[in-house]
Structure formats: structure tokens, C-alpha cells
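Below you will find the structure I want to go over with you.
Here the complex is missing one protein chain, while the rest keep their positions.
Letters are used for the chains, namely A, B and C, taken in the order the chains are written, and counting of residues starts over at 1 for each.
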Amino acid sequence: MAVCSVSVVPVGTGSTSMSSSVAKCQEILEHTEGVKFQLTPMATILEGDLTVILEAVRRMHHVPFEHGAKRVLTTVIVDDRLDAPLTMQGKIESVRRKLGGRGR
Amino acid sequence: MAVCSVSVVPVGTGSTSMSSSVAKCQEILEHTEGVKFQLTPMATILEGDLTVILEAVRRMHHVPFEHGAKRVLTTVIVDDRLDAPLTMQGKIESVRRKLGGRGR
Amino acid sequence: MAVCSVSVVPVGTGSTSMSSSVAKCQEILEHTEGVKFQLTPMATILEGDLTVILEAVRRMHHVPFEHGAKRVLTTVIVDDRLDAPLTMQGKIESVRRKLGGRGR
Partner (left out) sequence: MAVCSVSVVPVGTGSTSMSSSVAKCQEILEHTEGVKFQLTPMATILEGDLTVILEAVRRMHHVPFEHGAKRVLTTVIVDDRLDAPLTMQGKIESVRRKLGGRGR
């Protein structure tokens, strides 16, 4: 199980807004079996099998093209470990424990 | 006002855990005036004046060195716009509106 | 055709060196049909069909695990456009033309 962040940026659309594109990417994830996801202000975070995640990334990357963009920049960061289970919630809890329960 | 994501990775420490380092970076942010922040499973997100944020990033980048790491990789993504106010909350709300109020 | 940068970072190995891992990733690319690549001081850059590239990234991501690492962070940035051919060489030449032929 890997945890990944994904950000898909349409370039040259003439609009500074990216929220429509992010919303459509989220709709793809709602229909992707086996992937948990969470929206953050800078990226969407995915948790699941890496092969399934990379296939979801490929489809998210194509979303702006389907809505008229001619150029797309997609940034993916994969965090993957073998020695312990890796989950979005586990990563956050691990930091909060070290902060004595506080932490935003 | 800019919104940025920051991830600080100690390399060659012999430990696969990064939560202590993330927690110490968060303590720096708790003492940084004028910067809002939010922990996510893949990065810490900062909101504030870009110059103040970059100075906080510089201090976060040094945290693992102060705790024995010999190499550190820090990834920063800055999102900055002039045509509308940019906040962490505003970015999330903008996507949720397009999803008809749902969205994780 | 897309151009991508890929960086694969072993975490918790006890060694600050990453060059062995980068070299082994490069050997994978030498045996990947249809992908051009170029080593830079911060990432390996790939040019080719996006599906082929993402499959190469998946294999590069597994290299450190095969050599004992227990955690791996992989960063991928995909640049993809429909309105003009996108190549590593073309991107550099386009900047150099704007610099009047100079440029490093």
C-alpha cells in the first residue's frame, strides 16, 4: 500500500481557476475501486495499491485535455514502505503522538 | 498571500520514520507569526506572506540536520495569485462548490 | 509524447549516497524501448509515450526495495501537450532561442 499526492495543472487555458479540473479529478477517484483519497489545499492524496494509483493518476492527468486544455503538468509524489503499514491516517497520527496529541 | 506545501525528508539516518522530524517542523510553525499551517499525510501546507513562508521553509529544512541527519531533501510548491485572495480554506471550498457540496 | 522528470529516493538506508540507486534506475531505462532519457543533477528526465513512461517509473520506484531499502519516495513531474510536439531537446532550444543563442 502506498500513499501518494497528485496535482494536475492545466496550462494555457486563459483561466487562473483550477477548481473545476480538481473537482473532475475527484469524480474519477470516487469511481476508482480500492483507492482512498483526501483533498488538501495543494494536492489530492491517494492511498492504495501503487499500480491502481498510477492508473488513476494517468486518468486524472487526462482530465484537463478532455476539457480543452492543450498542456498539462502533473506532479506525483509516491511514499511507499515495506516495514510497516502506510496509511494517510497512520501518517498523521504518528506525528500527532509526537506532538503530545496536539497538531493541526 | 501564498499557499505552499513543504515536505522535509532526512536521508541516510538509518530510520524509515519521518514523524519526529515532521513534528519538530510543526513546532517551528507554531512559533512563526503570520503563517497558518495544516498537516496533511504528504506535506505540511502553509498560508501567508511568501517571504515569511520561505524563511520558515529554510528553518524547517535545517531541523533534520540539528537532529543528526547528514543529508536533507526538501520539496516546496508555491501557489500564488494576484487576481483573487488565496487561502487554504478558499481553495478547498471552491472545489467543494463544484462538487455540489460533497467532497472529501 | 510527454517529457517527465523522475527522482527515486531510498529512505532509512543508513547511507547518504543515492548514486547506486540512480545508476540502477538508469540501467532499467537503457532497456526500455521507446523512452529517451537524460540524467541531470536533480532528476532523470524521460521522453516518450506517457503509459510507457509510467510503467518505467513503477519499475524505477522498486529499485531501492530490491537493494534493501524499506521506504522509497518517488517524485514524478509530467509535462504533456497536444498543440505542439514536446521533446527534451525542443524545450531547451526554445529557451535558448529566446536568450539569443546563449544559455547554459
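Throughout what follows, a residue touches a chain if its C-beta (ideal position, glycine included) is under 8 Å from a C-beta of that chain, and two chains touch if they have at least 3 such contacts.
Given the structure is predicted, the values throughout are model-derived calculations rather than measurements.
**Q** Tell me which stretches of subunit B touch the chain missing from the display.
**A** Listed in rising order, the touching residues are 11, 50-51, 54, 57-58, 61, 65, 70-83.
**Q** For review purposes, identify every residue of subunit C that touches the missing chain, sorted by number.
**A** The missing chain touches subunit C at positions 3-5, 7, 16-17, 19-20, 22-23, 26-27, 37-43, 45, 47, 75, 77, 79, 81, 83-84, 87-89, 91-92, 94-95, 97-99, 103-104.
**Q** On subunit A, what residues meet the omitted chain?
**A** 9-18, 70-71, 73, 75
Everything that follows uses one rule, which is that only the chains that are shown with their structure count from here on.
**Q** Mind checking the rotation angle between the two copies, subunit B and subunit C? C-alpha superposition, nearest 5 degrees is fine.
**A** Rotation angle between the two copies comes out at 180 degrees.
**Q** Does the subunit A and subunit B pair touch with the same residues on each side or with different residues, judged by whether over half of the numbers are shared?
**A** Same-residue interface.
**Q** As a quick test, compute the distance in whole Å between the mean CA positions of subunit A and subunit C.
**A** 20
**Q** Between subunit B and subunit C, what is the separation of their C-alpha centroids in Å?
**A** Each chain's C-alpha centroid was found; their separation is 25 Å.
**Q** Using mean C-alpha positions as chain centres, tell me how far subunit A is from subunit B in Å, no decimals.
**A** So the centre of subunit A lies 16 Å away from the centre of subunit B.
**Q** Which positions in subunit A are in touch with at least two other chains?
**A** Each of 75, 77, 79, 81, 83 in subunit A touches at least two other chains.
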